[in-house]
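Every protein chain of the complex appears in place save one, which is left out.
The block that comes next holds subunit A.
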Amino acid sequence: MAMKIGDKPFKERVSDGINDAFMRGAVASAQGRFRSGRLNAAEELGNWEEWRKLGEEIRSHTIENLDYYLELLSENVIKRGGHVFFAKTAEEANEYITKVVKEKNGKKVVKSKSMVTEEINMNEALERAGCEVIESDLGEWILQVDDHDPPSHIVTPALHKNKEQIRDVFKEKLGYDKTEKPEELALFAREKLREEFLQADIGITGCNFAIAESGTISLVTNEGNARMVTTIPKTQITVMGMERIVPTWEEMEVLVSLLTRAAVGQKLTSYITALTGPRQEGEADGPEEFHLVIVDNGRSNILGTAFQSILHCIRCAACINVCPVYRHVGGHSYGSIYPGPVGAVLTPLLGGYDEYKELPYASTLCAACTEACPVKIPLHEHLLRHRQEIVEKEGKAPVFENLSMKAFSLGTASPAMYNIGSKLAPTALGFFSADDKISKGPGPLKNWTDIRDFPAPKKNRFRDLYKKRQKGGEE
């Protein structure tokens, strides 16, 4: 699966989303849970705003000095006997990973959750090379079993499915014969996955934070599957986006605190796995061979631009969990594995405006995302910035809108023009109004009046009434 999901145009995707009652029920109830969890966890920590500020400082310092820290990380991984590969593109990354797997004669790969491997479409590349790839994160595994249904959320990828649907998927694909009780479903999955772990020869993980000072990879999970992926197979490959890095353990601690609280409202997740290179002499476990693949795939083009702070993202999904648009359309509507506000900012940067120009407009700019982001990324401002790029730099705005905005600036930068325009409004719209409201409007008003009434402009504007009143006062 690459970053892009589905082939339908944006409008159709949205309408599919809106009409999917199951998905919407699942999303709304999850959003409610995540929201109160996050607020409680933040309150419990105390000084949440101070923590956010600290998080922002850490991220912005790290990204400002990204080349330095990447070099440090790479040196330290190599010192511990690991291999490091910098991949400029998705293809380069996949080529390298496939090469390693082939060299090891790998047949079965188990994976822990990783967005970047989805972004570069790694599974398909490995499958083409004759390898079986098994997802071990429960959510990802459910989707994989369900004929590669795309993820709709970056932390809980199967959020769009409720437990009855999951039961049915297991039943149909794997002969499951128990109920939709989460414990039973999880137990079934665990048994199936254990078998896979024992047979796997290669483990592939993503990376939440790579710690530059020690060359350590850290993974934050609730299922412990990352621990299995990094201990059982003899060879481990970790794939990380180039921005997923912190200077030292101290910053890692701060960011993990922010991540788990913002993501699911937990003080800590059940497992935080840290791995520093391959197994050393005298160590009891760990892979014999360790490869770190650091993926650029368009990220360095964002460095140095006004969008740089989107690289501060720690993929907690807090912005997605509060987004009222996501709530109604669901993750698949975004057409990208990165949905919600973070996706609406990031996807067009990685995938281009031709494919994704609607996303920055799929927001009311209500700023719920900006308020929730634990590292203070001004998401709604980035959405505005995209709109500006689309209109002013790319010239991709609809002709009608362009004209009306010209009229707008004429009418609002000059009081004389405003006066004429606003005076004419009642006459221009007079045809369409019954009593004091318009229920079938012309032009762009039509979309408005398709679903709601619009007030008819008043014969006397406020300024006319005010003038009259002032005159009356003088008399």
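Note that contacts are C-beta pairs under 8 Å (C-beta built on N, C-alpha and C of every residue); 3 or more make two chains touch, one makes a residue touch a chain; residues count from 1.
Note that contacts and distances are computed from a predicted model.
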Check: When you check the chain that is not on display against UniProt, which of "SCP2 domain-containing protein", "Branched-chain amino acid ABC transporter permease", "(2Fe-2S)-binding protein" or "Lactate utilization protein A" does it turn out to be?
Finding: "Lactate utilization protein A"
Item checked: Option touching the unshown chain, where A:18, A:45 or A:129 are the choices -> A:18
Item checked: Touching residue (missing chain; options A:128, A:194 or A:458) -> A:458
Item checked: Where the missing chain touches subunit A, by residue -> 14-15, 18, 322, 324-325, 327-329, 361-368, 370-371, 384, 386-392, 397, 401, 405-406, 408-409, 411-415, 418, 422, 425, 437, 439, 444-445, 447-448, 450-458, 460-463, 465-466, 469
